[in-house]
Each structure stands twice: as structure tokens, then as C-alpha cells.
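The other protein chains are all here in position, but one chain of the complex has been omitted.
Right, chain A next:
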Amino acid sequence: MQHIVIIGATSAMAEHCARLWVQAAPVRLTLVGRDEARTRRVADDLRVRSPQSDVHVMTSDFVDAAAIQRTVSHIVNQAAVDVVLIAHGVLSGQGTCQDDLLACDAALQVNGVSPVLFAEAFAKPMVATNHGTIAIIGSVAGDRGRKTNYVYGAAKGLVSRYAQGMQHRLAQTNVKVVLIKPGPTDTPMTSDLKAKGQKMASVEVVAQDIVKGIASGKPVVYTPGIWQVIMLVVMHLPRFVFNKLNI
């Protein structure tokens, strides 16, 4: 059985990826969350979907480097890891981050530093076995800073640059690094945006793209695919045009 580890297992995208994985074949799953009861609810659901799968639940602090190291060491000591999906994040409002330095700090920690620390902690044992895939969920918001969400975008930008460097470092090994960049997706995290009428991809479709991208080991996965084109345009807009846009 494949051993798949999900960090931030209660996130809607991660949960739907897990559903696809257990549906395809029985797996060993380690679900890591902040809230034990919520993570257990996800685990129970997956056990009903796939009685043959072996589902484990763990909790961890997500911003304390020592705790992250302990969590990852514990997981890799239990069983060698085939896939790790790092999926946690919070959509902190730009306004809040501008008004409140503590909120800004927390947003940068959770969305940027924390995924990087998890990835780094997994890299070492995976390089040692020369096997496995590290997938990190970034965001299209990390491609170019915009006034409406650049704190979140900057954190995701950190993740992008980090993944890029890690891909370079591991290019000669069998360990793959997959950076996933979803566009706005219909999840509880974005329900405010949805209420404002923004069009969003369904989480089922995004999860399908993620699972496929991980299986093929693609370095960068935009989902839905159209975002690759959109971001290409956004990134190349000259500043005098870009600065006039209300985005």
C-alpha cells in the first residue's frame, strides 16, 4: 500500500484528494491536523469510503519548527512515505493584515513559513530513501503581488520560490517536488468571496487535477488549467497598465 501523508487534512482540497486516493485503491493515510476532533471526522469518512485503507490521525502545532520536526520524524519512523501533500492555509483578509501586525505575522507564518518547514522536514528522509513526492499547495496569488491580497500572496510566493529551489536541488534524485497553484476554489475558506459573486472552480475538479499532477510528478500544476494562461498575462502586464487595474 502507498503511504500518503496529508498536512492540513481538514482543508477541503486535501479532503477531496484523500477521497480520490482511497477510491482508486486502498492506501495507508496519515492525516495531520490542528484540531483532533475535526481530523477524526475526516478519517471516519475515509474509512467508510475505503474499509481496506489504513487511516491514521495526528495533531501538530503548525508554526513551531521544533513541533513540526517532531511530527515529521514520528511519521517517517512509522512507515516510509510515498507522497506528502502539504495543504494547509488560511485566507487572511488583506485589510486585517494591514491594520494589525500580529494578524499579518500569523498569516505569513501559516501560509508561508509553515509549509516550507514541513517540506524541508520531509525532504531529508525522502532523499535518504531516494523515493517519493512532495506536493505543496501554493496559489496563483503567489505569482504577482496585488493590492487586494498581497500578504497572502507574498506567503504563497515564498512557497513558490522555495519549491523551485528544491526542485533544482533534487533534480538528480528520484524525489519529486510538485507545486500546485489553484485559482479561486469553492471551499469554506472562500465562502465570503463566493458570496460576493466571484466565479470559482469546484473543489472536486481541483482535487482531480492535484491527484493527477502528483501522479505524473509535474513540477507546476495550475488548476483549473486556464489559470496558467491568465497568470501568464497578469505577470507580463506592464506596471503602468497593472497599476490601473482594480484587482
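A few remarks follow.
Going forward, a contact is a pair of C-beta atoms (placed from the backbone, for glycine too) under 8 Å apart; a residue touches a chain by one contact, two chains touch by 3 or more; residues count from 1.
Definition applied: contacts and distances are computed from a predicted model.
Of the names listed as "CRISPR-associated endonuclease Cas1", "Carbohydrate ABC transporter permease", "Cytochrome c" or "FAD-binding oxidoreductase", the one that matches the UniProt record for the absent chain is "FAD-binding oxidoreductase". Across the entire complex, the residue among A:G95, A:P188 or A:G225 in touch with the chain not shown is A:P188. Only one of the listed residues, A:D44, A:D61 or A:D99, touches the absent chain: A:D44. Touching residues on chain A toward the chain that is not drawn are 12, 37-38, 41-42, 44-45, 48-49, 51, 188, 191, 194-195, 197.
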